[in-house]
Structures are given as C-alpha cells and as structure tokens.
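Excluded from the complex is one protein chain; the other protein chains are retained at their positions.
A, B and C are the chain letters, set down in written order, and residue numbers restart from 1 in every chain.
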Amino acid sequence: MKKLINDPADVVADALRGMAAAHPELRIDHENRVVFRGDAPRQGKVGLVSGGGSGHEPMHGGFVGMGMLDAACAGEVFTSPVPDQMVAATKGVDGGAGVLHVVKNYTGDVMNFEMAAELVAAESGTEVVAVVTDDDVAVQDSLYTAGRRGVGVTVLLEKLAGAAAEEGRPLAEVADVARTVNAQGRSMGMALTSCTVPAAGKPTFDLPEDEMEIGVGIHGEPGRRRVKLAPAREIAEMLVEPVLSDLEFSGGDGVIAFVNGLGGTPLIELYLMYAEVARVLEKSGVTVARSLVGSYMTSLDMAGCSVTLLKVDDDLVRLWDAPVRTPGLRWGV
Amino acid sequence: MKKLINDPADVVADALRGMAAAHPELRIDHENRVVFRGDAPRQGKVGLVSGGGSGHEPMHGGFVGMGMLDAACAGEVFTSPVPDQMVAATKGVDGGAGVLHVVKNYTGDVMNFEMAAELVAAESGTEVVAVVTDDDVAVQDSLYTAGRRGVGVTVLLEKLAGAAAEEGRPLAEVADVARTVNAQGRSMGMALTSCTVPAAGKPTFDLPEDEMEIGVGIHGEPGRRRVKLAPAREIAEMLVEPVLSDLEFSGGDGVIAFVNGLGGTPLIELYLMYAEVARVLEKSGVTVARSLVGSYMTSLDMAGCSVTLLKVDDDLVRLWDAPVRTPGLRWGV
Amino acid sequence: MADQLDVAALGAWVREFARSIAEHKDELTALDSAIGDADHGANMDRGMSAAVAALEASPPADPAALLKQVGMTLVSKVGGASGPLYGTFFLRMAGALGPDPADDQTFARALRAGLDGVIARGKAEPGDKTMLDALTPACDALEAALAEGQPFGAALTAAAAAAGEGRDATVPLVARKGRASYLGERSAGHQDPGATSTALLLDAAVTALSGSGG
Partner (left out) sequence: MADQLDVAALGAWVREFARSIAEHKDELTALDSAIGDADHGANMDRGMSAAVAALEASPPADPAALLKQVGMTLVSKVGGASGPLYGTFFLRMAGALGPDPADDQTFARALRAGLDGVIARGKAEPGDKTMLDALTPACDALEAALAEGQPFGAALTAAAAAAGEGRDATVPLVARKGRASYLGERSAGHQDPGATSTALLLDAAVTALSGSGG
C-alpha cells in the first residue's frame, strides 16, 4: 500500500491536524472530529451539519464555511461517524433557527444520524430536520432494499441549501431546497482502479488492466458491472444515458453538470470527460446552466469519475451563484 | 494504461474542449492551444503569459483569469509548447504595457520561449521580459548543467506577479516581483508511483511496492534517489530539510507553505502531509504566514507530492491575499 | 445452577468475543472487501477493543450495567452500520437483564430482545443477507433447546451451530440491505461479513458461558 500516511489507524486524526493547520479560519474539535465554521453558531441562521466516513475529501470538512456547511463530522475511513459527533456538531451550530442534517443514504449514516437526532431531541429543544440524499442511478431503487446511495448530488445540495441558509431562510425552506435538489439530481460513477482502504492495506477489488467497473459508489464497493476499457466518449455515454433515462432533464432552465474525480484521476482527464459529457448533453437537448469539474467527492485513491446532473430553476441558479467561502468551493466573495 | 481519454494523440485538444465548455469566462484559441482571459488584452495592464507541456493541470491554463495569468500555452503532454503559440499568446494579451513570460527552467521551455521572444521582437514593438523559475533543490545547481528545474514556485509566482500586474504595476516592477519570488522560493518533490504518458502507454519508470523516489520533478523523470517507503512524518523531513538547508527561511515575515499533489494523490493525504510539514517547520522556527494545500501542479497520474516554501514580506503577503478568479485558484472576489 | 450468568461470566463473554474478533479481523475485512467497503474487521475490532478497555477502566457492577456499557461503547466508537446495530443489540440485551445474575431463560429472552433491537434499528428481514441471518436462527435454536430442557451449554452450542449455518446460508443470497445490496446480483456467492461476526459472537458465548448456565 503506497500512501502518504503514518499509522493507518491515525489517518483521520492526522489529516484533521493538517486541515486545522492549513485553515485557521475553521475551528476543529479534534476530540469529536468535527470541523466547525470559525464563527459558529451564527445566531438566527439555520445550521447545516453533514458528515460521513472519511476518504471523500474535500467532502465534507472542506465544505465548511460561509455559504455552505456550518459543521462536518469526520468518521473513520469509509465508516459513518458516530452519534456523539453529530450531537456535538448539532449543538455547536445551533443558532436558534434549527439545524439541517445532510445525510447520504447509507445504512450506517442514516442510523447514526437518526440516533443523534434522538439524542438531541431528548437533551435539548433544538429542532432538527434530516434530508437524505439518494441520487445514484447505478443502484436499483426499491422499498425492499437499502435504496440508492447518496453521491454527487450531496456536494451540490450542500452548496445550494447552504446558500439558502446563508440568506436567512427558515429551516422548513432550507429543508425544502435540500429535498428539491435531491429529487432533481441523479448521478452515475465508474472506476478504472480500486481504492485501498488504509486499514485493509490492499485494494478492495482487483481490476485487470483492460477492464473497468461501471456503477461504482464512493466506498470502493464493486460496481454493477465490469466491462472492457473504453474511450472517454463511450464512458461518458455509459454514465450520462442512465441518468437521462431516470429523469427528464431537457427543457426548463437547464442543469448543473458536475464531473467529479474519485481521487486518483488528474484534472486533465476530468476536463476531457467533461468535454464528452457536454457533447452527450448537447446531443440530448439538455442545456447546461452551470458546471463543476474537479475532485470534490473522492473515494480515497480510486481512479475514475462520476457524473451528476441537477435540474435547476432560477432560484437554484441564484443560490448556486451566491458567494461561498470554504476550502473546497470558493467564489463570489 | 488506464485513463479517461480517447485517442492518446488527442488528449490535449480534447481536454481543452472540456475546459472551454466548463469555463465560458475564458476564451480558448483551439488552433494555437492558448487559453486567454475572456477580457484580454487589458489596456494598460502588463500581460502575463505562461505555458508549458500539458499534464500539469490546473497549471497553467487553470491559472488564467483576473489576478493571475492573461494567457497560457498548452504544449503536448510533457513537451514545451512551440514558439508560434507563445507569439499568439503574447500578441493576444498585449495591452500596451508589455508582457511578462513566466518560463519554467527546462531546456525545451527556455529555448521555445526564447525563439518566441525573438519572433515578437522582430515583428512588433511589444516589450517582453522573461522570468525563469528554477526552484527545485533536488537538482544540483551549476553553471555547467541545465540547472535546477522550475516547479512549485511557478504557481506561487503566477499568483503574486499576477496580483502585481492587476494592481497596475509597470513591467519592470512585475518582473521584479517575479524574480524575487523565484529567488526566495525552493521546492522538493517525491513520488510513490510513476506517471504514465498517454503516448507512451506505460509507466515511465517501475517502482516496487515498498519503494519511493525522492527528488522527482513533474515530468515523470526518475528522482535523485530511491529509498524504502516511509511514514509521512519522515517523508516530510526528507522534503523540508533540503529546502531549509538551501536557503534561510526562519525569521522575517515567514513563509508561504505549499503542499502540492502530483495528480494521483487524494486530498486526505495532502492534508496529512501538510500536518507533518507544519510540524517540521515549527520545530525549525519557521513561521507560516499563508498556506496552500492541493493538487495545483500535477504530473499526470503520479502519486506523490512536493513541498514549496516561499519567504514572504508584507508586500508579498498582500499580493497573495489580493483577489484572484481563475478555475484553479479563487479567493477574495 | 440457573443463576450463574453473572457480571463475571458476561464480562468473559465480551472479552472472548473481542479476542475472537481481533483474531478474525482480516477475514472479516476480506469478506467486506468482496461485497462492501473493507472495514467490517476494523470496525468491530475498534469497537470491541474499546469495550474491553472500558470494562477494565470502570468495571460495571452488574450484568445490565455491563452490557449497557458495551452497547454504549459500540455506539460511540464504531460508527458505520455495525456500530448502531451491535450497539443497539447490547443495549437492548441490557434492558432485558436485571441487576441480578441471569438464568438461562432470562439470557435467552435478552438475546431475543437484542435481536428485536437490531430489527427495529436496521429494518432488515431474515434473507436480506445481514447479521440477522445468523442471529435469528441462533435465537430460535437457543429457545428451542431450552424448551426441550437441554442444559445451557448444549443449548448455546445448538445456537452457535444455527448461527454458523445461517452465516453459511448467506453465501447464495442476493443482498437487499446494507452496502452489499448495491451490488445487486453480484452480491450472490459471497458470505456476509456481519453474519460472520455474529456467528463469532455465538461461538464466544459457547466458550465463555457454557459452564455458567443451569
């Protein structure tokens, strides 16, 4: 295993020390592993809390700051944080206007956030609303299963709901924005290589030199199918087609198109993929209102990418353009 | 070779199409492979032109925009652009106040920029000054060799000289800022894996699972020595010590500390490295005035990192904090 | 002797489970690599090491307090799916035990309460390819054996055997809950990591508690 780490058991704690050193504008509670906005709690503003397993950086800690999250809980690598962390985060951002939990739909994340909400309800009067993201079309949606995974839409949701909260909208409206974003966004990912979980010490799966996995998530779980390596233009089709056939994206005010790198893929390849994605969208009559290209939700060192499309209206475009100042996303400020 | 590409011969052209699609605020001359600020040339402002081989994204095209470069020339992968491109870029950003060429010290880059400057001089009255970066302490500096490579300092220089130009300083002063930055900055890099040049189709060098290269550049050239894999804290020492022993960094107004990822290394590892670098600096009595952590100057898909330290004074800190709006670096706007 | 399941015996069970998890850590992670995210071994080991450390640091006074402490520790140290699930399991067991040493029947009722807690928390059913596929048959077998009048040790052995069979039976299943469900049909042919750790829990009960029951 080749990684820039010390003891595999210390990866999360060590990386948080680095974040703290690099971002004095944030406040990091190392004991609870919570990254806070330096000025949290903001009186009268809805607090946004997210979190999840580590290994997806900059998500979520890198999205803490003005216009996005108020706090993020960092779990062990690929392991949901525990309720204690979420309770600490929730209390720490409660400015009297309630708190939104942004939860990705994984059994562990959902259960731990649920327990945290139960604890918060038992201990204090803080109003907590949870919104769960489940945008991954690689997974069949069914009442009888764990449902779809929360992936790329989560990044967009944190930006958009964060902007709504920053504007002073009340909890119910912020939660509405979040639910709308989740309902209108879909994603699909692929991997060229497996990632290696530090504690495991070897790649989660083996993938021959001439094959790739289509329909992967962000935890190194194998995808839905394994196929021969293909040119970027075909990969773009394999990712965009299932997204387009799951939801109507043409017409209206267009989409935010998001090409995300999974950690081991350099930016040159992401731009190249974006060129191909844009081509497929144009061919399909989908208008791109805004775009985002980069590694914003990673899966450790996995090579690969995901494509997310989010249907937007005027209000969402305005929220997208609103100022944001976080380590991971920054504009307009 | 596992990459998100079409034909290896089209990588640069395809990636530029993606950049153009993702960044409508830039103007891309696809024929000459030059990325321009949308509003270039700016009358009365010194124009900043850089460029180099592709495969280092976001450098340089991703640093075009307000407060940084006016144009960037994209060469083939790891191959300096040709004089024609630099001539087109220089003409396109000439707002009457002269043009600064930011050149990394590689034989090819230096010769091609020289030929371009000769052509511009022959054709027009545009004043061109070139500043060459050569900050890599892994390479022995000598009059009898090609000298040191230009690496991480180039990113910082483009930001700082870009801010000076944006402020309206004249060419001589902007060039002075650039020279000062190069003189006061030093870098050192390491690789966990080789990169794979698309046209070559296989890794440039083989590196056993338990070894790493210390003193690599950004073109997949092997480093100065091969050593056993070590924990991040020891790697930080191997990178920072040679930098500190090449130039006095303690005292004064401190340094900009820059931990850069080489393309295949995820952000979690870069933050972890930054924690270790910050520790070494503290132990050595070096004050960190500002920091930058991320993959800003990559070497295709190489896993590894580099550390750059730049001694700063008040003026440089102010230029660093000045607004910048480019795809790759953005703040204060 | 129907009242031997005292704090010492239950503490021995927890320690034996922790030891066994540490021993099988890599195996659990390997199973989780095939159909999950390669952390089940690390998760369980982190949690059970912390549970044992807590037992050392502040020895609980009675059975309920002991299992509550284990459950709380798992909830606050593990995360992921297994943290809330195993945590809830031990917390619900604790709730079904009194402060006094338990007899066989009480232990069986507590195990059932734990199982119900896992169902309430995780909303899975037998056949979904989860830890329930080991825990449910184990509870059933324990109750059946005790109802037949078998001694506690034999009943536990039957429960552990049922858990092992349940674990093995997860291999052909297509997962409907947990991370493995994302693989759809590709999850078939692999043993569920959580069912595997649950079978270890029952094996640990045989080792640590067989001599204690009535």
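Everything that follows uses one rule, which is that a residue touches a chain if its C-beta (ideal position, glycine included) is under 8 Å from a C-beta of that chain, and two chains touch if they have at least 3 such contacts.
Everything numeric in this text was worked out from a predicted model, so none of it was measured.
For the chain that does not appear, the touching partners among the shown chains are B. From the options B:Pro81, B:Gly98 or B:Gly328, the residue with contact to the unseen chain in the full assembly is B:Pro81. Across B:Val129, B:Ala200 or B:Val317, the residue that sits in touch with the chain not pictured is B:Ala200. Residues of subunit B that touch the chain left out of the display are 53, 75-84, 106-108, 111-112, 114-115, 136, 138-140, 142, 144-146, 149, 197, 199-200, 204-205, 217, 219-222, 224-225.
Basically, only the chains that are shown with their structure count from here on.
When chain centres are set by their Cα atoms, the one at the greatest distance from subunit A is C. Computed centre separation for the pair subunit A/subunit B is 29 angstrom, with centres defined by C-alpha atoms. Chain centres here are Cα means. That of subunit A falls 32 Å from that of subunit C.
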